[in-house]
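Up next is chain A:
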Amino acid sequence: MFSKFKLGLIAFLTVGLLAACTTESPTSNGDDETDASGDDGEVHIGLAVSTQNNPFFVTLREGAEDKAEELGVEITVVDAQDDAATQLSSIEDLVQQDVDVLVVNPTDSEAVITAVETANEADIPVVTVDRSADGGEVVAHIASDNVAGGEMAGDFIAEQLGGEGNVVELEGIPGSSAARERGEGFHNSVDAQDGINVVAQQPADFDRAEGLTVMENIIQSGEEFDAVFAHNDEMALGAVRALESAGMDDVIVVGFDATDDAVEAVEAGEMDATIAQQPIVIGEQGIETALSIAEGESVEDFIPVDLELVTQ
Partner candidate 1 sequence: MSHQTLIEMKGISKSFVGNKVLNEVDFEVRAGEVHALLGENGAGKSTLMKILTGIYSRDEGEVFVKGEPVHFQSTKESEESGIAVIHQELNIIPYLTVMENMFLGREIKYGKTGFLNTKKMIQLTKDYLGQLGVEIDPLVTAGNLSVGQQQMVEIAKALSVNAELIVMDEPTAALTDREIERLFEVIEKLREQGVGIVYISHRMEEIFKICNRVSVLRDGEYIGTRVIGEVEYDELISMLVGRELGTLFPERNVEIGDVRLQVEGLTSDVFRDINFEVRQGEILGVAGLMGAGRSEIMQALFGYREIESGNIYIDGKQVKIKKPLDAIKSGIGFVTEDRKEEGLVLSMSVRENFTLPNLNDMSNQTVISNKKENEFVEGKIGQFNVKTSGMEQEVKSLSGGNQQKIVIGKWLGINPKILILDEPTRGVDVGAKKEIYQIMNELTAQGVSIIMISSELPEVLGMSDRILVIHEGQIGGELNRDEADQEKIMYAATGGE
Partner candidate 2 sequence: MRGQSLGQVMQKLGPVLGLLAIVIVLSIMSPQFLSLDNLLTMLRQVTIIALLAFGMTFVILTGGIDLSVGSTLALAGALTAGMMASGLDPILAVLLGVLAGAVMGAFNGVVIAKGKVAPFIATLATMTIFRGLTLVYTDGRPVTGFTDSQAFDLIGRGYLFGIPIPVIIMFVIFFILLLILKKTVFGRHVYAIGGNEEASILSGIKVNRVKIGVYSLTGALAALAGIILTSRLGSASPNAGFTYELDAIAAVVLGGTSLAGGRGWIFGTLIGALIIGVLNNGLNLLGVSSNYQQIVKGAVILLAVLLDRQKSS
């Protein structure tokens, strides 16, 4: 009898505990909303960048910071060091600070959802820049039109090769929207042309060292090719090093982002072209959009930023 009673008690407590579980944050009531934006009159924007190990995002951050200063907006920048968990933690910290608008440059479109939801629960509007989020409520997304950029690169390579040749594609971090969209645009262009074949397609994670290694391996494999398209400049510059050491200077290399290094390389003739994203403009747009939201104006849900082809 006694043990049955005990068992029943345990079962009751367990059920009780489970019933008490919730994914609702106990402090995420809408009340904060009014004091959130109203405490000192000045607008406070939180900017969460994915990494500062990549010049592109450094430029983006600088664009945002300069714009914020110009507009007289307070800005707090946190860096995720390319780790989704770190990004989540630092966004939670920004939410704790009661920022008025959150501008996020996600490390990973899927993993950022929790962070976006955290901000949503605290009624902080979210703007994504460069990479998008696959869930949560995002007011606006600001990015280069990556698909158009990819097409631009494909068209340029086809033109340089006279419509005939083999191409290697160095892909970005698998699953990132930039890799997806740039790849999509690129294939839109080259797959439509019978003379152009993509002979190798490998991820090098947007990283210069990785780009070098992957390119070396492809060269080692003995594959014949005439051009390389890399989803960003870092990988393209890595590839240039590999091609130089192999004495393959005539291979056409096209990058993406137009970082300072890449533009120099194009001017020096080491790279043939890069697609200029305008990270400064993306950063500026992010802050401008965030300010508009804070001031209650309505904004477009996708704000494309123009790209341009940089050649010698």
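Inclusion criterion for the candidates: all candidates are chains of the complex that A comes from, given by their letters.
As a working rule, contacts are C-beta pairs under 8 Å (C-beta built on N, C-alpha and C of every residue); 3 or more make two chains touch, one makes a residue touch a chain; residues count from 1.
Everything numeric here is computed off the predicted structure, so don't read it as measured data.
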Counting any copy, say which of 1 or 2 touches chain A in this complex.
-> 2
State the interface residues of chain A toward candidate 2 in the complex, per the touch definition above.
-> 17, 20-27, 52, 76-79, 81-85, 88-90, 92-98, 108, 110-111, 113-114, 134-135, 174-175, 203
